[in-house]
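Report on the structure given below.
With one protein chain held back, the other chains of the complex are shown just where they sit.
Up next is subunit A:
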Amino acid sequence: MVRVKSRYLLCEINISVPSNRLLLEDRPIFSAVKDAVASMHGDYGAAQCSIGFSVKYVNALTGIMLIRCPKSSYRLIWSALPFVTSVELKGRKIPLFLNCLHVGVAGGGELHSGTIRTCQKFLVRYNTQQLHRMLPQCKTTDEKTHVRRAILRSSTKMLKGKEHKDESD
């Protein structure tokens, strides 16, 4: 049996109005990406992305999504991602853009990921980084303690995860 190889694109969804972020769902994003591929690469592209292409995960709070695509055509799908300009959510057209966070790029080999697990690992690291960025922007002390606690929690979790891994080794 040969394993079906796929690539995962971890993307950030940038919306100009942050309150609209909570409306995000996987179905509309899927169709928006599919339309972009169809308009960029025509029928051939649309056919390519109808096999093994899906939106695996959408986090409406942080605006992160994960796309799965077959390894043979992931470049094709990725090249169409910049042309996604809006998504129709609840009957409204919401302007947004997608920013790839974690995919393989020549020269930057460390970004390559073939499994959903490496994506998750990257995402944990990325979100911790985001918390660190948020800290200086906090205005009240209440917010500050909140963010600090979140950072502590995430870093202890990471340490625990490492210990588990060491034990299993």
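List of remarks:
One rule holds for everything that comes next: contacts are C-beta pairs under 8 Å (C-beta built on N, C-alpha and C of every residue); 3 or more make two chains touch, one makes a residue touch a chain; residues count from 1.
The rule is simple: contacts and distances are computed from a predicted model.
Here one chain is missing from view; checked against "Ribonuclease P/MRP 30 subunit", "thioredoxin-disulfide reductase (NADPH)", "Decaprenyl-diphosphate synthase subunit 2" or "MIP18 family-like domain-containing protein", UniProt names that protein "Ribonuclease P/MRP 30 subunit".
Screening A:Arg27, A:Lys71 or A:Arg133 against the full complex identifies A:Arg133 as the residue touching the chain left out. Although one chain is hidden here, its contacts on subunit A can still be listed: residues 12, 14, 16, 39-40, 75, 78-79, 81-83, 85, 95-101, 103, 105-108, 111, 129, 133.
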